[in-house]
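Complex shown without one protein chain; remaining protein chains in place.
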Amino acid sequence: MAHYTHEIRVTWGDCDPARIVYTARIPGFALDAIDGFWEDLLGGGAGFFANEIDRGFGTPFVHLDLDFRAPLTPRHRLICTVDVLRLGETSITFRVTGSQDGVLCWEGTFVCVFTKPPEIAKAAPPAEVRAAVEAVLGRG
Amino acid sequence: MAHYTHEIRVTWGDCDPARIVYTARIPGFALDAIDGFWEDLLGGGAGFFANEIDRGFGTPFVHLDLDFRAPLTPRHRLICTVDVLRLGETSITFRVTGSQDGVLCWEGTFVCVFTKPPEIAKAAPPAEVRAAVEAVLGRG
Amino acid sequence: MAHYTHEIRVTWGDCDPARIVYTARIPGFALDAIDGFWEDLLGGGAGFFANEIDRGFGTPFVHLDLDFRAPLTPRHRLICTVDVLRLGETSITFRVTGSQDGVLCWEGTFVCVFTKPPEIAKAAPPAEVRAAVEAVLGRG
Partner (left out) sequence: MAHYTHEIRVTWGDCDPARIVYTARIPGFALDAIDGFWEDLLGGGAGFFANEIDRGFGTPFVHLDLDFRAPLTPRHRLICTVDVLRLGETSITFRVTGSQDGVLCWEGTFVCVFTKPPEIAKAAPPAEVRAAVEAVLGRG
């Protein structure tokens, strides 16, 4: 069951001369969906931006992989789902999918580490952030 | 009175190290708003994409200007307004603005010519497109 | 006479389904050329990034305008020229052009104000920055 659903308006400018969305735009869609997950989970607006500036934690990406199943076009909204696969001491792993008109277009895995900016070393997230993620995972 | 209002979710990835939206993203926001105007006006989804592929007309830009009044951040949705300033025989001019939290952040003028792809010469738009724009302008 | 020339490799991903560069990419090319101007003028690498972080001044944009003369494609490198049109007490105005294969594709004017980050109010630039720009203008 998806914890969070995120809608994106795909446009002409996202497409390449093959008349489908350019591959390199898709990781950005997935990251926007994860950004929306944080905004939805923690409230207060602004996702990654609020995490870094207001809440004092960062989540830089250390890995991503994507499988592309069907082309994207501007003809339908892109519906992304975001699930937390795993919460570690200093990391978090997401499963993100994108569908249009009921067809799965891409799916992927994204691994982030928690940091305490401006430090770039791994660090445990704030307790309330951990608690909020655990609640979503059903073990809060 | 704005003919069309378009909402955009500004994200972390739109911002630069000054912690505000990078200037070069803003023309893309304005073009997405114009894309939305066409989708709203003509129906059928997909804006510029449907215009080019389904309706047989293009609207390449020949001019744009933008004045930046206040910084953009991810803390609020960006609300764009799109008005048709002028409809010529083979051109159309838009006024587009962007506001956050009630503050005007930028405003600009965008001039497009009509074409009949794959030709790149100026050409009158389809009659039903002209009629739809004229209706918005109140002289249909 | 152009003070600075900047080469950009235009790619497939910059193009839209009309098989030419998407309009909203072009302001980014112009800003990259201005970024290169600063890097070339002040040395030390990194343009806007070094200005903000190492040299303590920012140059947010308050205006830009662009006229599009011919389509851009990936078939040729984009050659940009950057000239300083005017240096004010707290502002700088650039003329930037882009050509491919000897054909002028776009030209525009870009106005920036100087700031002293993290403040966002206008502020005079560092004396050595002013001196370097004046030297380019031939009145150093």
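A, B and C label the chains in the order they appear, each numbered from 1.
Here is the rule we go by: a residue touches a chain if its C-beta (ideal position, glycine included) is under 8 Å from a C-beta of that chain, and two chains touch if they have at least 3 such contacts.
In this text, all values refer to a predicted model and were calculated from it rather than measured experimentally.
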**Asked** Where the complex has a chain not shown, which of C:Ala46, C:Ala70, C:Ile120 or C:Leu137 is the residue touching it?
**Response** C:Ala46
**Message:** On subunit A, where is the contact patch with the chain that was removed from view?
**Reply:** 17-18, 20, 23-24, 26-28, 30-31, 49, 52-53, 58, 60-68, 71, 117, 120
**Item:** On subunit B, residues whose C-beta touches the chain left out of the figure
**Value:** 12-13, 15-19, 22, 24
**Asked** When the complex is taken as a whole, what residues of subunit C touch the one chain not shown?
**Response** 9, 11-13, 15, 19, 28, 31-32, 35-36, 45-50, 52-53, 73-76
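Note that in this section only the chains that are shown with their structure count from here on.
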**Request:** Calculate how many whole Å lie between the centre of subunit A and the centre of subunit C, each centre taken as the average of the chain's C-alpha atoms.
**Result:** 33
**Request:** Round to the nearest whole Å and give the separation of the Cα centres of subunit A and subunit B.
**Result:** 28
**Fill in**
Per the C-alpha centroid definition, the whole-Å distance linking subunit B and subunit C comes out as 24
**Prompt:** Where in subunit C do residues touch two or more other chains at once?
**Reply:** 17-18, 24
